[in-house]
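Below: one structure, written as structure tokens.
Incomplete set of chains, arranged as in the complex.
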Amino acid sequence: MIKPLGDRVVIKVLEGEMKTKSGIVLPDTAKEKPQEGEIIEVGTGKVLDNGQRVALDVKVGDKIIFSKYAGTEVKYEGQEYLIVSERDILAVVQ
Amino acid sequence: MIKPLGDRVVIKVLEGEMKTKSGIVLPDTAKEKPQEGEIIEVGTGKVLDNGQRVALDVKVGDKIIFSKYAGTEVKYEGQEYLIVSERDILAVVQ
Amino acid sequence: MIKPLGDRVVIKVLEGEMKTKSGIVLPDTAKEKPQEGEIIEVGTGKVLDNGQRVALDVKVGDKIIFSKYAGTEVKYEGQEYLIVSERDILAVVQ
Amino acid sequence: MIKPLGDRVVIKVLEGEMKTKSGIVLPDTAKEKPQEGEIIEVGTGKVLDNGQRVALDVKVGDKIIFSKYAGTEVKYEGQEYLIVSERDILAVVQ
């Protein structure tokens, strides 16, 4: 298992199939392009300046949209994942 | 449904028709150009350094003016939206 | 009505007539050039890190001097306005 | 009257005569060159992150030394002034 630190999450990127289901496709523009993924693991949250730890707003299983160039790719037991910070998650698809 | 995170909102961009109604058009200058949109969804707000969550100043249905180059485009069930941070919203048209 | 968010204000720029009245004209130098305007609307203020909202130091009707390259131009019902942050307002002309 | 906002002051720049009186002249070096001025108006002070407003350390009538490239020039009723932030004031000449 890959347990992300702080406000990071581990994502399984959804390249094609989910976009068909949810109907989210990216228009052809010069704007920052988002990507979709499913959250596999979440960190324990960020520690604020007052010492308080803030839990993440997302949970395992959430389908999310994140900034395309965010995150770090890892491969674990034959499956590729992406580790991204919660601040690079734009929205949850419900 | 696309539920934005933190201080972000989901906007339906108003290209032409609303500008005619509200009378807002952009002068031809080199200054930063705003755009108009209607808020479709709002996030749960930003968490301050003291752990307090601050609700957004805008709500679903608000017509807003936002910085032109702000935000990330997404397409959901055939409709294009923009996800922008509240700090890129300049004003509400009332 | 255009209601600015946070610490922003909506300004009607005063190009020529007020400068004659108040006697404020800009010397011909390479320094940052200010501009004058009248405040039409004010935001509800900025939220501090402790969650407290701070009302603006300016009010509707104030004649102000602001940094020339600050703000975003909008046109509303045939009138041009500028939306600027309070931190770009240098002074109030009384 | 020009009332500066926040931690700003309005200064009447002292080009030549005061330098002779106080004996302050600038050596011919590549270092940042200061200038002298007299404070005409002071702002109500900066608001800290805890909401507290801090009064300025300078007052009307103070002769000050400030960073040469700081501030914004304005002309009011035939007299040129400079609006500078208190953080660009280096010292008071007593």
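Order of writing sets the labels: A, B, C and D. Residues in every chain begin at 1.
By our rule, contacts are C-beta pairs under 8 Å (C-beta built on N, C-alpha and C of every residue); 3 or more make two chains touch, one makes a residue touch a chain.
Keep in mind that what you see is a predicted model, and the values were worked out from it rather than measured.
Engineer: Since every chain is the same sequence and 4 are placed, give me the total copy number for this complex.
Structural biologist: 7
Note that in this section only the chains that are shown with their structure count from here on.
Engineer: From the centre of chain D, which other chain's Cα mean sits the farthest off?
Structural biologist: A
Engineer: Could you grab the centroid distance between chain A and chain B? Build each centroid from C-alpha atoms only and quote it in angstrom.
Structural biologist: Here the centre of chain B sits 22 Å away from the centre of chain A.
Engineer: Could you state the distance in Å from the CA-based centre of chain A to that of chain D?
Structural biologist: Inter-chain centre distance comes to 50 Å.
Engineer: Two or more other chains in contact with one residue: find those residues in chain C.
Structural biologist: 49-50 - these are the residues of chain C that touch more than one other chain.
Engineer: Considering only which chains touch which, how would you classify the arrangement: line, ring, star, complete or other?
Structural biologist: Contact pattern: an open line, chains touching in sequence.
Engineer: What residues on chain D touch chain C, complex-wise?
Structural biologist: For chain D paired with chain C, touching residues are 1-6, 8, 10, 41, 44, 47, 49-51, 71-78, 80, 83.
Engineer: Under the stated contact criterion, what part of chain C meets chain D in this complex?
Structural biologist: 22-27, 29, 31-34, 48-50, 52, 54, 57-58, 65, 67, 86-87, 89-94
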